[in-house]
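Below: one structure, written as structure tokens.
Removed: one protein chain of the complex. Kept in place: all other protein chains.
Note that the chains take the letters A and B in the order they are written out, and that residue 1 is the start of every chain.
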Amino acid sequence: MNKQSLPYTVVFSFIVCFVFVFLLSLTHQATSELVQLNQELRQQRAVLRALAVDFETDDQIRALFADIEAVEYDDMTLYRVQRGGETLYARIFAGSGVWGTINGVLGVDREVTRTVGLEIIDHNETPGLGGRIDEPWFKQQFTDKPLLDGRLEVVREGGTEGQDGKVDAVTGATGTSRSMQTILNRELERLQSVLGGEA
Amino acid sequence: MAPDIPLISLFLASIFTSNILLANFLGMCSFIAISKDMNSSNGLGLAVVVVLTFTTAVNWAVLNYVLIPLDLVYLRFIVFIIVIASVVQMLEMIIDRVSQTLYLSLGIFLPLITVNCAILGVSLFMEIRQYTFVQSTVYGLGSGLGWWLAIMALSAIRKKTEKSKVPAGLQGAGLTFITIGFMAMAFIGFTGLLQVQ
Partner (left out) sequence: MSDAAKAPGAIMKQNLWTSNPIFMQVLGICSALAVTNLLSNTMIMTIGVVFVTAMSSLTVSLLKSLIPRKVRMVVQTLIIAFYVIIVDIVLRAYLPEISRNLGPYVGLIITNCIIMGRAEAFAQSNGPVLSFWDGMTSGMGYMGVLLTIALVRELLGFGSLFGFQVLPAGFEPWIIMVMPPSAFFLIGLIVWIGKTIMHRQGEPVLEGE
């Protein structure tokens, strides 16, 4: 058979495409459930971290997450947990960063007077600059941070440790830091509007 | 959710502060080889601008109207590459018909572009960041212009350093990389001016 002829070329290309795409869809099918589970686990882990719940293994995440109540307030889903006689709330948020959407979870106390924790689920900020919002030192600033007039300020000069309502910005990442400030304050306002009303 | 990013800052950032080549390392292969000659750099740079803008727009449409509805997003790498190859081929034919002079100056660079990682890279960034159609096109155009700017600047610098005496091992690629390093630092310096990152 002539391997350079048109019919052969067409049939060959068709078979090659078919075989490869078929194999790929098999692999995709086989793993899609796992990918789904990974995503759920990632979200659960973020909620736990934002509520400052300690865990070590993936199984613990599932177990601990089962104790967390998901409550609906005006079409917002809040995650609620009781700890040390206190009720804490967390909400998954999405907002625009410099390059794309920043998804994360913010935890607050019942009266929204302090943040309990912050966790980033995903972001597209520049690695080494804005991307550093996902580093522990940045997120730990939000662990039990009292708010000032119900707001947060991301301060460029740094040195904010121990000051109410202020956290350090990421050096060199003005845009991302400003976006974080906007996103977080908008979140705080929303949380205040639903939680504050019940007090 | 599509991010709400002002078009002007997206445009400027993709040219300067987050230059596709200097910050994301994309499109290096042809960059190093071609930047030896300024005329070729100009031609290739222009071709990249045109191809990037078109392919990002077409890939956006393919992604949002074909791949996502059919749940075939996992095939995007193959599909994007095919779209890029076809767009390049079509542009080559159109340019050939429309203007012979343009074809002579641009046409030879087009086949090189199919395997330029910057083209596929921009499409993949567009997908991950969930840009809207307009954002994608602006991002594609900005990245192309940024690449063009970077290759022109580098080939101008290389022209100056060509005759300089440097240690034998550093000649060629070594010196070029270090030059690109300085350029990357300089471009990061735009950050303060543009206030986008």
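Following the convention adopted for this analysis, contacts are C-beta pairs under 8 Å (C-beta built on N, C-alpha and C of every residue); 3 or more make two chains touch, one makes a residue touch a chain.
On a predicted model such as this, the values are computed, not experimentally measured, just so you know.
Only one residue from A:52, A:78 or A:129 touches the chain missing from this view: A:129.
Although one chain is not displayed, its contacts with chain A can still be listed: residues 3-4, 8-9, 12-13, 16-17, 20, 23-24, 27-28, 31, 34-35, 38-39, 42, 122, 124, 127-129, 171-172.
Touching the omitted chain from chain B are residues 22-29, 32-33, 36, 74-78, 80-81, 85, 115-121, 124-125, 127-128, 167-170, 172-178, 180-182, 184-185, 188.
Operating definition for what follows: only the chains that are shown with their structure count from here on.
We define each chain's centre as the mean of its Cα atoms; on that basis chain A and chain B are separated by 30 Å. Those residues of chain A that touch chain B in the complex are listed here as 21, 24, 28, 94, 96-101, 124, 126, 129-130, 172-176.
Within the complex, the chain B residues that touch chain A are 1-5, 9, 13, 18, 23, 74-75, 78, 125, 128-131, 191, 195-197.
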